[in-house]
Each structure stands twice: as C-alpha cells, then as structure tokens.
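Pasting a structure here, questions to come.
The complex appears here without one of its protein chains, the remainder shown in place.
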Amino acid sequence: MRIKRGMSLSSVAKQMENVKVLGPARFGKAVGILSEMFASKDYSNFISLAGPIVPGGLRTVLTDLLDHKLLSGAVTTGANVTHDMLEALGHRHLVGSETMSDAALRKRGLSRIYDLLVKQRAIEDLEKNTYRMLARIPETSRANIASYELLWEFGRQLKGKRSLLSVARKRSIPVFCPGIFDSMLGLNLWTFSRLNTLFINPFRDFSKLVDLSYESRKVGVIILGGGMPKHHVLIANSYRGGVDAAVQITLDRPEGGGASGAPLEEAISWGKIKGRTKLATIVGDATVIFPLLTLAALERTKPY
Amino acid sequence: MRIKRGMSLSSVAKQMENVKVLGPARFGKAVGILSEMFASKDYSNFISLAGPIVPGGLRTVLTDLLDHKLLSGAVTTGANVTHDMLEALGHRHLVGSETMSDAALRKRGLSRIYDLLVKQRAIEDLEKNTYRMLARIPETSRANIASYELLWEFGRQLKGKRSLLSVARKRSIPVFCPGIFDSMLGLNLWTFSRLNTLFINPFRDFSKLVDLSYESRKVGVIILGGGMPKHHVLIANSYRGGVDAAVQITLDRPEGGGASGAPLEEAISWGKIKGRTKLATIVGDATVIFPLLTLAALERTKPY
Amino acid sequence: MRIKRGMSLSSVAKQMENVKVLGPARFGKAVGILSEMFASKDYSNFISLAGPIVPGGLRTVLTDLLDHKLLSGAVTTGANVTHDMLEALGHRHLVGSETMSDAALRKRGLSRIYDLLVKQRAIEDLEKNTYRMLARIPETSRANIASYELLWEFGRQLKGKRSLLSVARKRSIPVFCPGIFDSMLGLNLWTFSRLNTLFINPFRDFSKLVDLSYESRKVGVIILGGGMPKHHVLIANSYRGGVDAAVQITLDRPEGGGASGAPLEEAISWGKIKGRTKLATIVGDATVIFPLLTLAALERTKPY
Partner (left out) sequence: MRIKRGMSLSSVAKQMENVKVLGPARFGKAVGILSEMFASKDYSNFISLAGPIVPGGLRTVLTDLLDHKLLSGAVTTGANVTHDMLEALGHRHLVGSETMSDAALRKRGLSRIYDLLVKQRAIEDLEKNTYRMLARIPETSRANIASYELLWEFGRQLKGKRSLLSVARKRSIPVFCPGIFDSMLGLNLWTFSRLNTLFINPFRDFSKLVDLSYESRKVGVIILGGGMPKHHVLIANSYRGGVDAAVQITLDRPEGGGASGAPLEEAISWGKIKGRTKLATIVGDATVIFPLLTLAALERTKPY
C-alpha cells in the first residue's frame, strides 16, 4: 500500500483493500461494506455492542449514527446502558491503571474496568434515579414491558444530548438490551420489582427485532465484540433468511467454538447470514477500529 | 516440576503448584481451590457455562458433579441447554471440519460450530418436542416462570440419564439460563409465546440465585468461558459481599476491557469477590482444562 | 470521542487520546510518541519486523520512512527480507484463502501464508539470483560478513525502487536480520556456503546495532509483532540504559510469559527501556494499525 501525508482515511482504506490479503484486505473490505450500508436506502443497519463500548469513548460516535438514522437498531449489554445513564446523570469515570490493587480500590469506593474507575457513589445515584424514573412509568406499562420500551422511557426522562438512550428515543430507534437484568442497572430493576410492578419481557423485544429485520429490504449488521448482543442480532435475522452484509470487530478467537469468536461465515450454515460476499472480520479492539472504519465509510457516502 | 509415568493427576498438579510461577502455578492452585470447594461442607458451588461446553463433551462431567451434589447451581447460555435437550432426544452431532464450505453445509441441512455439525432436522425435532413439553406445563405456571423452573420441567419430562437438565431436576439443583430466549430453544419458546401463555421472568431466577448464595456459608464459583453466565453468577454474589473462591478458564483476553476476559481480581473492586487468596485464572480451553482440574481435585477429596 | 466526516487522522488520534482509558488512549498516546520520534532531531528510531509485514503491504510504508531517514535501522525476520527480494525480482504473490487445501496447493506448486500464496517457481528464481548476487561479493568480504552488510549488497544489486533493501542501501541505513539463515533466503545462503566461502557473523551485526544506539541522543523503537526482532532491538539498547520511547503493536498475549506478548513495562526491569512515560502497546494487527499510526504522526510533524 502507498500512503501519503494528509491522505484521507477513505483513501488509506482503498490502499489497504488493494493489498488483497491479510488484515489490510479485511479493513479495506469492511470500509466498502460499511459505506454501502450507510449509503444505500435499501439497508436497515443494526449494531451489537459488547465490552466497554460506551466507557471506551464510542458513545458520541454511536449517537451521531443514530441521530442521522444510519442505524435502525442496537443490541447491547446492560453494562453499556448503565454507563450511558451514568454519564447522562453527569457522572464521569476516573482514569486508573490495570495494575492497581482492587482491594484498595474497594476500600476507596472505586470499581475497576481494566484501567477505568467508576465511583460507587455514582452507582448509588443511578439507583435513586432509576427508581424515580421507573415510578413515572404507568404501572400498566410496567406490567409487560420490552427492554427497548423501558430504555426509551429512560431516554425520554434523561434528556441527555449525547446520551445513546435519549438520541435513540428522539429518533424512535430501539435499543434492545436482552440481558438488561444482568448489569448494575439490572440490580436496580430487580430490587424495584420486588416491591413494585415490573415485568421485562424479552419476547416483546425479540418480536420487535424480528419484525424490523423482516420488513427491511436489506439488513446490514455491525458487530462490536461478541456475547449475547452478537448472537441475538444474528439469530433474529434467520427468519428473513439471514443478513445481507456484516462487519465484525473482535479480539476473541475461534478455536474454542464459542459464538463470540466465531467467523461470520459460520453463521451462513445457520441461515443467519446470506452469503460470503459482504462479510469482513477484523481481529482488533472495537473501540479503536470502529471509529476509523466509520470515518472512512462516511467519507465515501456523505450522509451528513 | 518432576513428573513420572503413572503419576496421578493430583500429584502432577502438586508438582505444578511447586513451580510457583506462570501457568503451572495457576493450574496447581486451581486444583487446590477446587478440592477445597468439593471437600468442605461449608461451600456451595456454582458453575457458569459459556461456549460449547455440552457439545464439547463436558455433559457427563457436569452431570456427575450434579449427581453428587458438588454443585449447588449452574448458570448457562441457551446454547448449552439446547444441546443438552438435543442429546436427550437422541440426536447426535456430526464431525466436520472448520474449513468446510458453510454455503454447502446450509444446502445439506447442516449447521456448524467450529468443526461440529448439527442437523437441521434435529433442531426441528426439538421444536416439536419443546411445544409438547410446554403444553404439559399448567398455564398458571407458564404465566410467570423462571428459567430454572422451566428447565426443571423439561428435565423432568425428558428423563435423560445423562441429561444435565434431568439430573439437575432429580437433585433439585437449579440450572439458570438468564438468556434462554437467545438460542435455538429460545426461538421455540418465542413462537410458542405468540399463541400461548409463556412469560419467562429473569427476576425470579435472580431472586433464587441471590437467595441461594446469600444462605451459603461460603460460595465457590467455577467459570468456564465468559459472557453473561460469568457476569451473572458473580453479580448475584455481590449481595453477600462476594464469593469466597473462584476458578476461571478462558481464552478471552483482558486488554479490551470486556467482562469475559477480565481477571478475577477486578471483581474484588466491585464487591463480587472477597479477596485474592482463593482465585485462579487459567488461560486455556475450558473443554480441555476443566475435566483435568476436576479429576485432580476429586482425587484429593473422595466425595464419590 | 467526537469524530466528524473529513476529520484528519491526527485529529481522530487526539480525540482517542482524550478518552484516556482502554484501547483509544493507547492509540492516541502512540501517535503522540511516534510524532515526537519523527519530529525530534534527537531521536534515532529503530523498527522491528516480525510476521508478514512486507507481504502484508507495509513495504512502501517502510521504504518511505527509510527514504526520509525517519528510521535509523530495522531488525527483521528472514521472511520479510525474502519477500522484499521476491518482489524486487518482479514476483507477485497470489490471493488465496485460509481454508484452501494445503496438499492441493503443494501439488500446484503454491505455498501458503494465511490467505496469501507464493509460487515455488518464484522461490526457485530467488535461489538462482541469490547465488548470482553472492558470487559478485568479494570472497574476503564473504569470509566474515554481517547480515546488514550482506543485505546492503543485495539491495545495491537489486536496484528495486520500492525495495526495502535497495532504499536502505541508498540511505545507508542498516537492515539487521539476526536470523537470516532461518528463512527461504537462508536456505540459499546455507547451500551456497557448503561450496563457497560465506560466514555470516551475528556479532558484527550486534556490534553495529549497539554502537548505533549508543551514539544516539535518544532512541525510539517501533515494534511490529514479537519474536527475535523485538527482543533483539531492545536488548541492544540495554548498554545505553534503555530506549527512551517505544510503541508496540501485537496480537500475542502476555500470560504465557514469552517475550513476544510481554508488556513494554516489563523491559524496564531489564534495563532495556528507561521509563513508563513514553510507552504504548496496541493489541491489534500491525499491518492494519501501523500505517494509520504513521499517517497520523506524519500529519503532526511534516517531515516530508
């Protein structure tokens, strides 16, 4: 590849594509797929989020995509929702180090995610606010609510300009959180549910996700990390015969056989992906690679 | 380390422990922790299962542990439950290869997990049987059921001698599947729910898991792979101040910051683990390492 | 981080640096370190190359850096030299796939590196040319030659405009290949040595590398992949009290204890690196990450 000072990211990606082998070919191909997903009116795009995507700095990258309707839905872990809400409530994480003593941090009321620290006080504040926001939702709604409906409610009440949940609500884009109960936020939902009506129904979420994908002419998916979000967005598309295009960024490896590290091709045999032509897996850190892919794709497509 | 032909696994583990550094130290320490978890009446032990644990051959390893009450609970992905039910219904997976054409497999009605193939026909048979078994559950139960209650019902009806679900039912040990809807089995539950009453309530599961751990004098956890099962079993123990001992086997890496690859120590800062002394992480394939750890630990404890 | 369509890579890197945690912080920091290494006259910079850096498309990225004297030396595996020479002789690799049958490829005279194919015929042509070029080197030189001297000779004779060896020769920058004998090129050197005088002396290389680093005001190193090149460039700097700045890109992991996956910090305890302030490790694919880092650093420094 030939690179020159001042070259645009899209041009670098083109140079990488020309290498035709190894990592650069996959990066280059991914940019091509993403730019088609962003440019074509036919595509409805879904993103799955696992790992510290929000605390890793991609919050506004995602809200920009939502705000410009380049995404039709997101499937996320509860942790990313928790962090979005913490930030919407004005809490910031602290910068630590991966070699800190966790027992000492515990004593200081700090919890660690690699080199990032969260104050227990912020988590307590989230609890109070969650109860407050839940109380404002009519009990009849709470009796059988989808996670995306609940998160829209939170987004509406939080009014965060850079909040994933608020922007998603504003644009009526569902944020699915099938494992919402499995998070710090989820603990609050659970304790609330012990004294109040709250029934989160993942089947309502799944129906919505299946309907959305079924009605789409073409479906593209962006997979950041693995876990349930990856599996969920893919399995929901099996009813329409699979997705049309997919880009995956992960550091998990395939040999153990888990879904997180599985190559996208494997999903063809399950009917979750249509064919090989529009697939790219990049072995890397999603919080580094995704912003670069996105910028390169946007340069080619001018959606905003 | 000194090893000799005919040496017992427990002795090899002791030799590894003596190395005191790197991988062998962790393997040796894990055997010591596990044997204490198995030997002491004070310990209630929980296991989390992510990745192809059941299709990877650990099904009977797990049923033996359940049958001898060495486990007090399991938290698993829906995929492992799906495979346990497929096998209980008499279906066997086929042996393939990780380089096969997935499009060709799709045409032949075969779905792939690394080098393992599942017949679509088996999955259709599971659907039929799931409906049949669900219909036998009283509608009032189905209106608000925990995943562990549902799986006990399936276990009771399946009557598989080597089935995880059946043995768990026989021994009244809950198998929690917080993401049960996100699996091939989950698709059947979802379609059933569209015409029939079925309301799976993860809060019921969580209450049970928290109660179980809260009532335990000591809690030990075995973590095979990452994902929601790992996070779930740990977060449930934060109400009792954390688990007392933990062994983790994973190929995921820590630098990305995801919970799956996080070192156990990190959970101390979240109050999910009590302290450093009884923790061991082994970087490796759980389907290879766990049977070896278990055998070595059993040699020291004579529980059965 | 905030990213905007058309943003320069350097600005994206600045946004990543502001995240202050996880992968983005490391990417951002690496750009800062690299730009200082490129901008400051005090710095002599060395690069280590392991893995398919040349066939992965970084050949001209490297020759540009050499041509503008932004590098003072390179330490590489024999494979990268082999591929540079193959390309200088006019041979191109073919595009294959990582799932091809290797036995079938063998029959067709093709050898595989992941999804890249090399013609055996090209390798035979390299053999012929290597003999020819060796014969032109005076026997007295061949009696005790450093790898960098030998490679300068090849570079001089090959005259490839985009050849690493030729550009390095033109700019009098040594390319060290301490394991040159361990490569396809090395086989040719070995067979030549059985009938002709050829004595490659790694101590001559090491003396040159130590002298170069010793005479430098400051030393910066760029580590692409691990292996002997990484270790070699670091150990040579222990005589001057360690390097001043280092950027590492690798997919290898630390827990096994091997030098390839070791964090840069570890080298401080060996006196190979001076301190923590100017170190950055990015977990990722060097053939994807390095061009992006380089472009971002060049934007800030205007060296060419």
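Letters A, B and C mark the chains in the order given here, with residues in each chain numbered from 1 onward.
Please note the rule applied: a residue touches a chain if its C-beta (ideal position, glycine included) is under 8 Å from a C-beta of that chain, and two chains touch if they have at least 3 such contacts.
Because the structure is predicted, anything quoted here is derived from the model rather than measured.
Novice: Would you indicate which residue among C:M1, C:M16, C:M37 or C:A50 is in contact with the undisplayed chain?
Specialist: C:A50
Novice: Mind listing the chain B residues that contact the chain we can't see here?
Specialist: Considering the whole complex, chain B reaches the absent chain at 1-3, 5-9, 12, 15-16, 18-27, 52, 55-58, 60-61, 64, 93, 95-96, 114-116, 251, 282-285, 287-289, 291-292, 294-295, 298-299, 302, 304.
Novice: Name, in rising order, the residues on chain A that touch the hidden chain in the full complex.
Specialist: Interface with the chain not displayed, on the chain A side: 21-23, 99, 253, 255-257, 283.
Novice: Which chain C residues would touch the chain omitted from the figure, given the whole complex?
Specialist: 50-52, 55-56, 77, 79, 98, 102-103, 105-106, 110-114, 116, 144, 178-179, 181-183, 186-187, 189-190, 193-194, 198-203, 206-207, 225-228, 231-232, 235, 238, 251-262, 265-271, 275-276, 285-287
Keep in mind that, in the parts below, only the chains that are shown with their structure count from here on.
Novice: Pick one for the touching-chains graph, please: line, ring, star, complete, other.
Specialist: It is complete, because no pair of chains fails to touch.
Novice: Which chain is most central here if centres come from C-alpha coordinates alone?
Specialist: Going by the distance between chain centres and the overall C-alpha centre, it is A.
Novice: Copies chain B, chain C: same or different interface, half of numbers shared as the threshold?
Specialist: Over half of the interface numbering overlaps between copies: same.
Novice: How much rotation, in degrees rounded to the nearest 5, is required to superimpose chain A onto chain C on the basis of Cα coordinates?
Specialist: Fitting chain A to chain C on C-alpha positions yields an angle of 180 degrees.
Novice: Indicate the whole-number Å distance between the mean C-alpha point of chain A and the mean C-alpha point of chain B.
Specialist: Those two chain centres are 26 Å apart.
Novice: Measure off the straight-line distance from the CA centroid of chain A to the CA centroid of chain C, and report it in whole Å.
Specialist: Between these chains, centre-to-centre, one finds 36 Å.
Novice: Counting only residues that touch at least two other chains, what does the list for chain B look like?
Specialist: Touching at least two other chains: 253, 255-257.
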